[in-house]
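I am attaching a structure below and will ask some questions about it afterwards.
Missing here: one protein chain of the complex. Every other protein chain is in place.
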Amino acid sequence: MKALSVSPAQLRAAEAVFWIALASSFFLLPDKLTLMSQIMIFGLFAVSLDMALGYAGILTVGHAAFFGAGAYAAGLLAKYGWSEPFTGLAFALVVSGLLGYALSYLVVRGADLTRLMITIGVCVLLFEVANRLSGITGGTDGLQGVVIAPVLGMFDFDLYGKTAFCYAFGVVFAMFLLVRLVLRSPFGLALRGIHDSRKRMLAIGSPVEARLRMAYAFSAAVAGVAGALLAQTTQFVGIESIGFNRSAEVLIILVLGGTGRLYGGMIGAIVYMLVHDWFADMNPQYWMFWLGIFLIAAVMLGRGGIMGALSRFVRTGKAR
Amino acid sequence: MGIVIFDGVAYGMLLFLIGVGLSITMGLMNFVNLAHGSFAMVGGYVAAVLMNHFGLGFGLSLAAAFVAAALVGAVLEFVFYRRLYRAHPLDQVLLSIGVVFVSIAAFTYFFGPTMQPFTLPAALDGQVSLLGLEVGRYRLFLIACGAAVLVALLLGLGKTRYGAMVRAAVDNQRVAGGTGIHVQRLFFLTFSLGCGLAGLGGALSLGMLGLEPSFPLKYLVYFLMVVCVGGAGTVTGPFIAALLVGIVDVAGKYYLPEAGAFLIYVFMIVMLLVRPNGIVAKKGLA
Partner (left out) sequence: MSPANRTHTLRTQGLGIRFGEFQAVSDVNLSLEPGARQALIGPNGAGKTTLINLLTGVFKPTSGSIHMGEHDLTRLSADKRARMGLSRTFQINTLFPSLTPLLSVVLAISEREGLGATWWRPLKGCTRVFDEAHSLLGIFRLDSLADVPVSELAYGKQRLLEIALALAAKPRILLLDEPAAGVPQDESGELFEVIAALPQDISVLFIEHDMKLVFRFSRRISVLVGGRILTEGTPSEISADPRVREVYLGSSHHHA
């Protein structure tokens, strides 16, 4: 099958169509708005993981540490006094970004295995902290009583999730544009270079470890914003947002959509969560079973997820 | 305090028994197998069913657990794992996550989510007097098992031809293959052996940790910790690490119950910072 050739202008048009279609679910799927909000939030979370995994090449099954950190940061801020949503997001971004930057010193050096362990270790450590400090975090019951002030002082968070959807859409879109900007900047090119040949990058004088640390910090910050969004739109923070299962889940979502491709995380989230919703009344054990089967099949057969398959049929005329 | 240390050592032995197989496979095959706990679970359930439904003795059930887990490991190695030895670590992680999920779901379906009942055999029940302390017989038995396996593995790796081949392949796989060692068969045997040991450990944990379908995920971090902190590819490394982890965890939970598992995770991170290649680093580990 001959590859379809697509020009940059057509690509941009396709991107616009994607976001318009997503936005239009406000009108087309009025009773599924909560689901759509969650899809966008997890899509952003998966895109943040891609920055670490697909672009910086850091294998991590512990990214929920940052998602959860952002969620608790925003949740606690609102619960204990300051409930303006945008500042809540900014606070979460700073908290998870700093956490990511601090951890990057551990994560960026060292072999794959040690790195994997440290990312998992930190994630379960934070889970345990959230569990132990249940007086503050609500422990396994979750953080409740998170009340968010109206967006821009005007739009109350309503029961139908209308405000939540628009708010989530706006924030996810803005963050996505930010990620896109970063990946198309000189820094983004440096990351691609490191991905291709670390040796060469060192030889041209690039401080490779510093670049990777920054990428990890970025990905942590974006994950934190996604977590904060979830906390704010659901007015709740569950302890599972910071656990290993959540980390494994977002990894699956990203791989489903395709790593190293800007839209991989978003596409993966859409497919995963829609399918999950479809089988919602299914016994959770069945879901886990079929998910496991899917993973095994995907690894043994597939290459590059949905975006990878797409790229074999569509040529965009630029080097990746 | 003596009891706490003793209990910690017993717990550590259990972790060693389950984790040592993972260390050898990770060191030998460079394969990140997050599903290792599933093989322990297989052994545990086989032993539980044999004892509870068929009235089989404890010793025989342990042996059966070892064999069953080894068989499952052999099958999975043949069908899946062996195709991924050269694959990207991400693929290995994803496959093993898939295996864990399938195993947890399957065992929940067949056995329900609650813990398996287990009655200690009479000979291992109760206390015995040791060095002025009243220690549990079962825990003493665990320590004996752990020590026996350690000695057996060290002798096996150090004195047998098979052991020499494993050590050679861990050191430098390509060169080992070049000297005529049938690396594929070596992997197959060793992986099965590792899974068998895990199964044995899983059966033994019936009396100390309890067995339920979430076992592989619940204790995943502990197995990985023992291997990484100890040093993947070695036997003595995980042994030392397992003892440390066992003691730190039990002592921590005893003296600082509010901290829970927090201490052991901090311990792990600190150890990985100080010795990123493990306590006993494999020579020539890249």
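To keep things simple, chains are lettered A and B as they appear, and every chain counts its residues starting from 1.
One rule holds for everything that comes next: a contact is a pair of C-beta atoms (placed from the backbone, for glycine too) under 8 Å apart; a residue touches a chain by one contact, two chains touch by 3 or more.
Note that the coordinates shown come from a computational prediction; the quantities given were computed from them, not determined experimentally.
One chain is not depicted; across the entire complex it touches A.
The hidden chain makes contact, of the residues A:32, A:109, A:132 or A:192, with A:192.
The omitted chain makes contact with just one of the residues A:9, A:147 or A:204: A:204. Where chain A meets the omitted chain, the residues involved are 181-182, 184-190, 192-193, 195-197, 199-208, 210-211, 214, 218, 318-320.
Basically, only the chains that are shown with their structure count from here on.
Mean C-alpha position of chain A lies 33 Å from that of chain B. Within the complex formed with chain B, the chain A residues making contact are 53, 59, 61, 106, 109-114, 116-118, 120-122, 124-125, 128-129, 131-132, 244-245, 248, 251-252, 255, 259, 285-286, 288-289, 291-296, 298-300. Residues 26, 32, 34, 80, 83-84, 87, 89-91, 93-95, 97-106, 108-109, 217, 220-221, 224-225, 228, 232, 258-262, 265-266, 268-269, 272-273, 276-277, 285-286 of chain B are the ones that touch chain A when the two sit in their complex.
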